[in-house]
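Moving on to subunit A:
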Amino acid sequence: MNWSVTPKSLLLNALPVAAAVLVWWAATTYILVQPRIYPTPQGVFTELVRIFKNEGPIGEPYTHAAATLWRLTIAWGGGFVAATLLGVLAGRKKWVFDFFSYPVWIAMAVPSVVWVYIFLVVFGIEEMVPILALMILLAAPVFLGTAEGVRSTPKELLEMCDSYKIGTRQRLFHFYLPYIAPYMVANARVSFAYGIRIVLIAEVIGLPNGVGILVGYWSDSLYMAPIVAWGLLLMATGMIVDYCIFAPLQRRIRREAEPRPASKRQPSGNSRLKRA
Partner candidate 1 sequence: MLEMTKDTAAAGETKVSLKNLQLSFPDQSGGVKQIYQGLDLEIEKGSFTVLLGPSGCGKSTLLNIMDGLLQPNSADEILIDGEDLRDRPDLSRQMAYVFQGPRLLKWKTLAENAEFGLRGLGVQPRDRWPELMERYFAAVGLSEYMHHYPSQVSGGMQQRAAIVRAWVNEPQILLMDEPFSHLDEITAAEMRRILVDLWRAEEVHRTVVFVTHDISEAAQLATDIVMLTPAPSSICFRRKVDLPWPRHIESDEVMDLEKELRKAFAERAGVRF
Partner candidate 2 sequence: MERFKEYSAQIASLIIILLGWEISALIMDTRALPPASESFADLVQLIRTGDAFGPLGSTLFRTTCGFALGFVMGCSYGIAAVLSRTFDDLSKWLLQIAMFTPTLILIFLFLVIFGRTSFTVILLIGLVVLPVVGTYIRDSLRDFDEELDGMAASYKAPLRQRVFEMYLPFLIPSMLAAGRIGFTLSWKVGFLAEIFGFSNGLGWQIRTTYQIYDVAKLLAWLSLFILTLLVIEQMMRFAERRVVKW
């Protein structure tokens, strides 16, 4: 990503977004006048204000948002830790990787709602269900990324460790960790961005709370403005976390990870997103 931000490029970035909002406004005000189905920007803004004022038809928005974020964090954290550990193993031993390759592929191929369906019928309605579904989906790409990172550790350096009789602890912290750190950050970044996009899907069915329930409710009552508002909020959350936490972290770690051979480029958050 190019971080050289000039006023001109910023203007160019913002221009089409502003134009899109303008078109949206004009279209909903003059052509498609039906504010329930074609919400106006003002309408969405009003909904945003209502959300911030904690007003809503089926419980407080804050509670719902908190439930969603909590689920996301737990699922993401748990999935990340488990998948990283497994990934390290898989990177070391080929048979572990082979063993997990189909399950991981299936985990990624099955959409989150279907996981929710399956868990719902197996476990009944439980708080755990969407978390589990999310965890499975988020863990899969992390697993693959970590295994790739471990496998990229140069063999010669491993031999060097052997020849200098470096202990396990030291090996872990001074050798493996620095090597896979960039992959871990990239994984965290990708899976979080992915998680925030799909957490709703896992929630829509069969749970008493969460933003997914709200969105499902508004969709059923054919009232679009709050849906757009929630979409904007989640999008903003995703972007803020990405730009304020992951992007700087990734840049720092990349700088530390140098010098590396130029050809072995670090995975970037965006390029890994594609694989998710």
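Some observations on this one:
Please note the rule applied: a residue touches a chain if its C-beta (ideal position, glycine included) is under 8 Å from a C-beta of that chain, and two chains touch if they have at least 3 such contacts; residues count from 1.
Regarding selection, all candidates are chains of the complex that A comes from, given by their letters.
As the structure is a prediction and not an experimental result, all values here were calculated from the model.
Listed candidates 1 or 2 all sit in this complex, but the one touching subunit A is 2. Looking at the complex, you find that subunit A touches candidate 2 at residues 9, 12-17, 20, 37-38, 94-96, 98-103, 105-106, 108-111, 113-114, 117-118, 121-122, 193, 196-201, 204, 212, 215, 218-219, 222, 224, 227-228, 230-231, 234-235, 238-239, 242, 268, 270-271, 273-275.
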